[in-house]
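Input: a single structure, listed below in structure tokens.
Complex shown without one protein chain; remaining protein chains in place.
Naming follows writing order (A, B and C), and every chain is counted from residue 1.
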């Protein structure tokens, strides 16, 4: 209602089924958590419009506005006083026999995950055409800065400031003690192959299976031409979000102090 | 041949199919890597006989003798000059509707692993009947001291000296930053339940799927009455094995030095 | 006052100066945080009496009772309904030229810490007389189970259940990627030497400098004959303390969730 009074609503979509096709909008307002925003990014596909996320449950990294915050911010948004920030997305393409059999944009991360029978995977990583290393691991995550606080963080990866033109490569349970997450330039083109994939070894994009993985498949990961456009909200900044969302910082949440 | 000349060979088993049933032997010589020893422990089941592992490939944590080492050690073994060391094993039982539907001894570890569709698992851990915590994670590992250098180590867990009467509980990619591996007494009886398991969520023992996991299932993990008996080899000790096998220690393998 | 009404108070000590000498008491009530309890353990030295900690600030691992909790627990304590739990302590002795020049009991941990000029330390660790490894690091911590949630946890070490008869050895900023914390039996006698200590390289026990460290010095770390006796409080258990104190567990403190 607040929105309707001040803006021209082109469409409402409560079932995650709207076909954005090649349309662009001034603003897409997403009600829901971070998962809803990932879903919106997926639906918009090749034509990303600016997004404003309102979170009705607990605050997220992407959906950072509470309904109350929204009401106070909305007039400013309508005056055009908010900046749209571009966040890098990565394009994931699965090649089989030289042909692209699946592709998708990722806002958070692409992961290669083993499933049953839960044997070790050998994943070869190529950077700009050169073999970088062979990971022996349970899986591998390549995350954007926005996605660095999601699965990458769980797997032991670092936090990337959102405006970085970079990606982070983090192995899951590496069977070699010398591995550490690597932060590489967003311009580097990465390719992944799995020597002996199992039946359920999969390429997973933003938490959804994109494709199973066969022997000989190549997964290309590169910076997308598209960016994820998020409306900048006054008073927000990356470090504050880390504090609020991760309990990052002893003075803010004394429960986590060790001493 | 060296063995035949000095000992009475009861059986040879090249296909991992020998039925140990309730028999006990003076010694079971395993040729092969750590995987073969895990397999032997599985075959012996409830009646564990002392094991001596000879490794034809690269040395393992369990199969620590090269064929050459074996030749020099064997006479001493036959003289009875070797000690048999007991290592704790854990007994894993899956209960469904109050009934035990699967059980097995674990030498290395028991793990609860999610598979496709790769969503977060909520795993409740009970210690001696009390809810200890709810892990939000990709999986959970409970390892013996012998198994602490296997999957547990990959997931970020600590190394346990082999003679400890303890187990270590390590979450895989926990979705909460405050988790750390916990080392508990081997006497503690642990129970695990998964609130909403997926189709391929499994209980995996020593790298093999024991059972799938349904909602309401309870997985009980407790110290086994049986122990894994390994022949003590002269000159071996835990720290030396760590150095040899993990490249543990800067002075031994300078390639791993950071500075 | 509540205490005076029901018990015979032998002494009050507000200045941390009471000389416990060889006296033993039925109970020592410590008002203050974990630091005060560490201090009390230090004062009692060789004759440890049972301790009950009341925390007037935020709850600690050792001083787990709030004043209110205390009032409800105290009658039960006086009835003798509380159990005294023994926690292992470690004895630290610094040898110089074959002679003991300093020793102390540790409740939490002993650490070797470099100071200025902040160069890398080479620390040799001997276990039961055998060289285990040479750490290249900024420092090394050997912690008891009770101390595992203190400095050890900050340095990346695991949590040890309090009743374990074990210690944990954790390097600080090891300059070799292959190191992991090691949990060893409390019966193992450890010795540490620093090849080239700097002026301010020190042996630190429970957060206080015990001694500086010279070339040739040996630091022996072994299980103490004494134990730290803590009054068991009804309703307390280790896992609950972890949840309350560390924010351990997603369901308890949703602020720390990653997803």
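Note that a contact is a pair of C-beta atoms (placed from the backbone, for glycine too) under 8 Å apart; a residue touches a chain by one contact, two chains touch by 3 or more.
For clarity, every value in this text was computed on a predicted model and none was experimentally measured.
Student: From the listed residues B:28, B:89, B:153 or B:205, report the one that touches the chain absent from this view.
Tutor: Looking across B:28, B:89, B:153 or B:205, the contact with the absent chain belongs to B:153.
Student: May I ask which residue of A:49, A:66 or A:188 touches the chain that does not appear here?
Tutor: Going through A:49, A:66 or A:188 one by one, A:188 is the residue touching the chain not shown.
Student: Among C:77, C:153 or C:233, choose the residue that contacts the chain missing from this document, as touch is defined above.
Tutor: C:153
Student: Based on the whole complex, identify which of A:139, A:157 or A:207 touches the chain you can't see.
Tutor: A:157
Student: Just to verify: which one of C:3, C:27, C:84 or C:177 makes contact with the chain not shown?
Tutor: Considering the complete complex, C:177 is the one touching the chain left out.
Student: Which of C:52, C:65 or C:113 touches the chain that is not shown?
Tutor: Of all options in C:52, C:65 or C:113, contact with the hidden chain holds for C:113.
Student: At which residues does chain C meet the chain that is not included here?
Tutor: So the residues of chain C touching the missing chain come out as 111, 113, 115-119, 137-138, 151, 153-156, 172-175, 177-178, 200, 202, 204, 207-209, 246-247, 256.
Student: By the contact definition given up top, give the residues of chain A that touch the hidden chain.
Tutor: Touch with the absent chain occurs at residues 120, 127, 130, 132-136, 153, 157-161, 163-166, 168, 174-185, 188, 237, 239-240, 242-243, 246-253, 256-259.
Student: Name, in rising order, the residues on chain B that touch the hidden chain in the full complex.
Tutor: Considering the whole complex, chain B reaches the absent chain at 34, 58, 149-150, 153-154, 177-180, 244-247, 253-256, 258-259.
The definition used in the following text is that only the chains that are shown with their structure count from here on.
Student: To test your reading of the model: what rotation angle superimposes chain A on chain B by C-alpha positions, in degrees to the nearest 5?
Tutor: Copies differ by a rotation of 180 degrees.
Student: Any idea if chain B and chain C meet via the same residues, over half in common, or different ones?
Tutor: same
Student: Round to the nearest whole Å and give the separation of the Cα centres of chain A and chain B.
Tutor: Comparing mean C-alpha positions, chain B is 36 Å from chain A.
Student: For chain B and chain C, what's the span in angstrom between their mean Cα positions?
Tutor: Comparing mean C-alpha positions, chain C is 31 Å from chain B.
Student: Counting only residues that touch at least 2 other chains, which ones in chain A make the list?
Tutor: As it turns out, chain A has residues touching two or more other chains at 153-154, 177-178, 246-247, 256.
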